[in-house]
Structure formats: C-alpha cells, structure tokens
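The complex is shown incomplete by one protein chain, all other protein chains being positioned as in the whole.
Up next is chain A:
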C-alpha cells in the first residue's frame, strides 16, 4: 500500500517538473494553467510547485528568474484561496525579498503580491509590510502602465479592509502624480473614456480624505498659480470638492495662500470659468470654516479669514467706475453667501460703507453700480431664516435702505430705477422687515412706474413683476392702496375711449389692464380684479364704450394672465372658472343670437381673433380644475350646446334659442370653438354627458362646407375628445364614424377640404397616443401628397402633425401625448415618404420633399443626426427644390450635420458650396440667412478640402455684405470672417 502511494506521488511530481520546464525554458504559456488546475484538484501542493521551480528561481539570468516567478504568481492568482496562513507568510517574505531583484523580474513579483493581497488568510500587519516594501524598493511612477495598475490593485485590495495610516504620503504621491489630468482619448478608442471621466475619478480620490490635505493643498495652490487654464480650473474645482470633507485643522496653514491665489484669479482673469470656479471655491472654503465646531480657547479662523477678505476688497467698493469694483463685490458675496455667520459679518461691514458711498457719488450710473452691489448682498439674506426677529441683521439698515430705494425710484435714469425696483422687491421678500408706511409709499411708486411710457418699457415690466411678487405677500396693502386707483383709472379710461380715439389715452388704458392682471397674485386680490375686468367687458358690450377688436383682445389677454396666475391655487382656480366662464359664454351666446339692433361688440366678439383669445382664456381656466368641480361645470356647458339650455348663464333672456348644431346661423356655429376650449381642457377622468350625441354632431359639423372656422373647430374638438378616451369599443366606433365621413367627403365633391381637415386632426389625435390605427390614417395622408388638389395641403399637414398645438391636444390640457411620438412618426413614415418621392411624378415631387422637410424640422437634432447620412442624397437634391419651405428646412438640417459630421460632408463640398452660394441670393430673407449660416458651418470641414474654394467664396460673400436686410448682412459678416481665417496660423 505504502509503496503504491509513494509511486502515485512520484508520478505527478514528475509531470510537474516537465510542465515547469516547458513553461520556464520552453517559453510555452499553456503549462501555467495546467499546473494551477492540478494544484486546485489537489494533485500537488504549492510547496511542491516552489520546490519544482527551485533552480529557475535562482538562475543567474534575470529573464529566467522572471519566468519562474511568473509561473508561481499565475498559480497563486488562481489558487490563493487554498493557501494556509503559514504559507502566506512565507510567500510574502519571499516576494518582498524579490522586490529587490532586477527590474525585469518586478512585474511578475507584483502579480504575485496582487494574488497574495487577495488572501483572506493574510495575517494582520503584513499589508503594511508589503506596502512598505513596494514603496521602498520600487519607483511606482516609472513603471509601465499595466504594472502601475497592479500596484493600485494591491493598494485597493488592502484598502478594502485595512488601514492606510502609515502610507498617506506614499499613497498621495502615487495618485497625485496624475494631477492635473492631461489626457486626450485616442481616436477610435474602444473604451470611450473621456478626459472628464478621468478628472472626476481622480478628483474623487484626491478629495476623499482630509489626511491628504497637507500634501494636496500646496499642490493645488501651485497649479492655480500656473499658466495653464485647464490646470487652474481643475485645481479650483478640486479645492471646492475638498472643502466638503476638510475642516479648520486641514485648512488653517494654507488659508492666506489660498485666498491670495483665488483673489488674484478673480481680479485678473480673462476667463469667466476661472472666475466662476474661483468664486465657488471661496464659497466652499468659507462654508467649511463656518461649519467647524470651535473649542472655546481656539482662534476663530472664519473671523480672521473674513477680515482678510474684507481688508483686500473693501476699498475697491468705493471706486464704482474702476475695474476691480465688481470682482471685489463678487468675492465678498461669494464668501457672504456661505453661511449666516459669514453673511452677517460681511454685510454689517460692507452695507454702511455702500450706503455712504451711494450718497457720496452723485452720478446716476455710479449710484446704479453701488445699488446693484447692495442688491447682491441683500439677495444673500434670503437664504437664511432667523428665529429671533431682533437678530436679523438687516433690521438696523431698513430705514436707510428704503430711503435710498425711493431715491432710486424717482431718479431720471431708467437704469437706476430698474435696480431700485429689484432692490425693493428683495427687501419686500424679507419677512416682517417693511412697515405699512414703507409699503404704501412703494405702492404709490409702483403705480406710477406701471404707467411709464414706451421708452421705459423695461422699467415698466419690472414694476409690474415686482407688484405681482409683492402683492402675493402683502395683499392688504395692494387691495387698499392700488386696486381702487386702478379701478378709478379703468373707469376714467372708459370715459376717454367713449369720447374718441386718442392714442396716448388708449395706451394708458392698456397699461391699466396689464397692471390689474399683474397684481392678481393673491386669491383676495383676484376677487377684486376679476370682477373689474368682466364688468369692463360687459360695459363694452352694452355699448357705453366704443370697442374695437384690439380693446377686446387686450381685456382677453389680461383675463388670460389672471387665469394663469389662478392655476397655482385651487380655490382661485375654481373662483375664476365659476365667475369668468359663464360670463364669457353669456356674452358670446348673446352676440350670436340675432337681435334687432346690431351693436358693434356683437360683431367683434364673433371675429376669429377674438374667439381664439376667448378659447385661450376658457382653456386656461379649465385645465387645473379638480375633477369633481370640472364635472359640475361640464353638466352645464354640454347641455348648453346640445340642448340650448341657457339657464346657468348670468344673463339668459334671449329672443331666440341657442342651437349651434341645428341652427343654420353661422354665428352660433362658430361658438363650437368655445365648447372645444372647455371640453378639450378637462381632466381625462371627467365623464362627458351625452358623449355619443356630441361626437356625432361634431363629425357632422366638421364636414359642413359653409364655414371653415366652425368646421375646423368641430374637427379639432372631435379629435381632442377622441385622444382622451380610454382604448376600447367606444373609441373604435367613433373612429369608424370619422373614417366613413372622411372617405365619403374625399370623393370628388364640395367638402373635400373639410374632410381632409377632419382626417388630419383625427390622425394627429391617434399619432399622439400611439393608437394602432394611426398608421392607416398616416398612409392615407401620405397618399394624398400626390393628389393634385389636396397635395400641397397634405404636405403642410405634416407640419401640423409634428408640431405642438396651443388649444387642443396639449399636455397641459390632459391630452394623451406620448413622449417620443415625433421620433416614432419619423421612423414609421420617413421610408414611405422617401419611396413616395422617388415614385412620384415630377409635378408632385415637391409635396413629398415638403412633407419630409416638416418632419425633419420638428425632430430633435440629436435624434436626427444619426439618421441624416442616409437621407443625405435626398437632402442634396432638395437644395435644388424651388419651394422656400423645403429650402429652409433642408438648410437647417444640413447646418448641424456640417458641424457634427464634417468628414462625411466634405465628400460633397463642391455641391454644397455652389448650392449655398446660390441660395444666399434667394428672394426669401430666411433662406438667405440659413444659407449663410451653412456657409459659416462649412468652415468646420477639414481645411485642406476648403482652401481651393477660399478665394471664390470670399469674393462671392462680398455680395451679401451689401444685402438690403441687416440680419442677412450680419450672417454674411460672420461667415466671411471665418472664411478669411481659414488656413491662417492659429486657426
């Protein structure tokens, strides 16, 4: 037995010797895996492998030693889990010793150590010993990339569980040698690693521990002080990241240098990015110092740091004309914004100075600079909330600030007024700062500023905005001091208007309407302003005011703005809906029923433009209703249109019935647009009464040939409702109804164009929700492109399909709009369009190009770019098309393509140059501009391709320099400028 066992042991050991020899001397790779497999299967032990290697490990030739260790390391990498603690200790001692060996051997040694670093059986203390040996014996920074990677793996493996304590500096050395990252990915890099990835990864390491601080901070200061822009940026950003983990202790010794470097960069830099990163770093530093907990006897570093900043920046603030005033203010604000404590310290120091400077400097532009700085500091205070009212640092300055703002508001300079308005709005946003007296005064100023003339437009807009913001905070001040004044102004305006047309009075009246809507930001104020606006409209209707379309539109616009403001608050939203919608419907219904005397407003209210404005108001007043309130409203409005039930309207004594679907009067039918505005804005889960009847009536009306406005409104209303219905039998039935009507209507006859409109809107409703039947309808539409009569309309229809509507089928109006519908439409339909184009006869080809242009135009450029090369030949052909829409869309597709794929495009440079230059003298200004932008983009092509064309292009571009339109000349100037620079040094 014993003899047999001995024989068995000898046989595999003999095989082991053979394998080792083949690997080390025979330079074969295969045996390594074989040995590892045998060790794993227990045929022999690691010790036996070492014994078998014996002589090669001591061979005088370093290549042989390296090969021997390589075999052992490879075995260990596969079998490290089998090792006993005792074996690990021996192996580590062996490998540490080998680190002293020839440099050819080192890579294999590191591999072995990597295997051992993975061992669970690693006794404590050995990790430290291994790292010590590596750092002592090997100069890691000069290893090959793959070997450096091995070292980092060893470190990482140890770091998972073990302490890095004694090696902070070494670890820092081997990581920081990469800083700042200077890496350009090789072309066709399969890993897709970008420079930014490396920067962020290295930053994560460097900023991971405060223990690096003493080494890292000097390095960062050195790199900020260097001349290289990217190094400056990277250092400032890394400093910013470090502040998240550092404390006072780490920063203490470096604060003066850090401040000096940041200050110099912000004061002197030409780069906005350096400035922004410098300010961000200062902000983080201050925040870091503010965060640290102090011991009672320790020095407050924040205080001394801020003293430094104040000392270096304060005096520049007194020179409002000089270059350093803004950088100083920005530095102070970056620090002040870091914490409440920093804010208090800086503001209490700087504000008195700035207040004094304001009075010292008399010129408006200097005062403006000073007030802008004050505004910057005040804005910072909005971030902190103070428990105790008396602690708020601004309280002490309130009176001075207010009097200064009121001086600004009455200054002749519009610019100063503008800053004054913004400053007052910020003061007002501070809780409990302003007294009622301040507010009354301010409201008076805002009233005056709201009526400023055309040349101070920006000031007036700012005053309106500030009024809106402040009215939401101080509704009582505004309802008691501003609303009565505006109401009086409105009445006075009505009197003036009824006396006759005077432009200045008219514009004053418009301003009054705008001011009323601007302050409707609080529910209580809306309850006063909305009735004023509606009464005004009613008085116009009664004929006491001479009303023109523009007047009615202005009131509608104000109502629209009030409605938008009401959407934020459910209570106001319902109040607006309940008050305004019945009133507007009553006015419209009254205007549509025939009466003996025709007042002016009757006709005005039924105009396309006015109805569209009312549609917008009603839609806005409906979209944000809660479903149960919306259900209350729908129960009134649908019966109004279907049954003529007018009982809920505030004024409801009409001489004849309101029956828009039955009646022959076109006025009544036009009001279907208002029904559309309401039902198509309802939340999806609101049930619509008499839906079946309603849909049938709408389909009928949509193909009624007499009035395009009402038939289009009916088609849109039908489509809007269809889009929202849940999938099922009902949708299919309604759809069948529409398809039948469309097919009947498209056959030769009087209502082809109405049937086409219905088809278009129904298609849109289905495309938006990815309905399975939408493809049948789009195919029908594509087919119509070759229709001699409807072809051009069908081409334009593609624009409608791809664009966002404002009144129906909107996301805001709860329509089902799938996120990627345009991409999907593109994928589903472009092949058919391209095919149709090639098959079509010459006279209808432009229809296909135009349809395609609309699709391409509306597609997000990033989605389009990968597809464009396949469409390139078509696009080049489209450049010769005479249709402006096609030209414009083609140019706008080619322009980004030139920027993104210059290599592909350079194959066509000859065609492109010729066509673009031709189009740069197109009769259409938009085409000329687009063509010149393409000429500009052409300069991105490789210079050698372009140089032969340079003289010709520069000559040709001289012509558009003398274009009669300024916007064209501007593009010509920039395109020609770029062409001049082609091939010059530094370009």
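One rule holds for everything that comes next: contacts are C-beta pairs under 8 Å (C-beta built on N, C-alpha and C of every residue); 3 or more make two chains touch, one makes a residue touch a chain; residues count from 1.
We adopt the following convention: contacts and distances are computed from a predicted model.
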item: Name under which UniProt lists the unshown chain, selected from "Histidine-containing phosphotransfer protein", "Actin-related protein 10", "Cytosolic iron-sulfur assembly component 2B" or "Regulator of G-protein signaling 9"; value: "Cytosolic iron-sulfur assembly component 2B"
item: Omitted-chain contact residue, chosen from A:99, A:340, A:629 or A:973; value: A:973
item: Identified contact with the non-displayed chain, of A:567, A:775 or A:924; value: A:924
item: Contact set of chain A toward the excluded chain (per top definition); value: 227, 268-270, 321-324, 924-925, 954-955, 958, 961-962, 964-967, 969-970, 973, 976-977, 980, 986
